[in-house]
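Only a part of the assembly is drawn; its chains keep their places, and the rest are absent.
As written, the chain order gives the labels A and B, with residue 1 at the start of each chain.
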Amino acid sequence: MSWSDVTYDPIDSSDVLERVGTPEDGAVALFLGIVRNSNDDRPVAGMEYEGYADMAREQLAVIVTEAAERADSDRVAAVHRLGELAVGEVSVAIAVSAPHRGEAFDAARFVIEEIKTRLPIWKRERYLDGEAEWLEGHLPLAREGAP
Amino acid sequence: MEVTVLLFAAHRELVGAHDMVVSLPDGATVRTLLVELRGRGGNWADLPLHGAVAVNRKYADGETVLSDGDEVALIPPVAGG
């Protein structure tokens, strides 16, 4: 029952939470990424998430499957938001349930780390002073063999 | 053959295009495509030759051989989350 999505709609964290949990699970971990009001002391007005949505959706499904294998649990749910987000809005929500807490924490952490290194999504931070900047990102793969 | 090229974020802004169809010789690789795009001059020359690329929504590399109808996306360093 693992589940994932990449969407322009607002994220409902309790909906994500309700997608996990079975009677054999003793632990649930939920992670939410939120748009902050500042970055390096510079006041932030909001964040624009641009994505290669079709590929991001496929990649997130792969990440969730990998997390489920690691956690020995098929109760992993993850959703990433795209579009214009205001401060305080949820950009990503990850829920995992597993028999024990270690597996639940580790799988949730794995999903957010992999999202940050593999998902084709980019963010432009909008500052209160009217400027905007693409945030520095991660090269998604070692480019061995690249030309 | 023709492939569809997708550009995102800073790349998209750099060249002012999000998607386009590019004609390539049969047997062309991702590298052939990148060389062609950079050869257009102006800001196009600033597109990276060694950046990440996806072919049909899977990460690929310069050696990947392209086929007619492929969707090739240049992937700037990612910053989700």
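Simple rule for what comes next: a residue touches a chain if its C-beta (ideal position, glycine included) is under 8 Å from a C-beta of that chain, and two chains touch if they have at least 3 such contacts.
Just so it is clear, the model here is predicted, and its values are computed rather than measured.
From the single copies of each chain shown, work out the full complex composition and give it as a label formula.
Across the whole complex, the chain formula reads A x2, B x2.
The rule we apply is simple: only the chains that are shown with their structure count from here on.
List the centre-to-centre spacing of chain A and chain B in whole Å, with centres computed as mean CA coordinates.
So the centre of chain A lies 26 Å away from the centre of chain B.
Enumerate the contact residues on chain B facing chain A in the complex.
Per the touch definition, chain B meets chain A at residues 6, 8-10, 29-31, 34, 49-52, 54, 57-59, 61-63, 73, 75-81.
Show which residues of chain A lie in contact with chain B when the two form their complex.
My answer: residues 33, 49-52, 54-56, 58, 80, 91-92, 112, 115-124, 134-141, 143-147.
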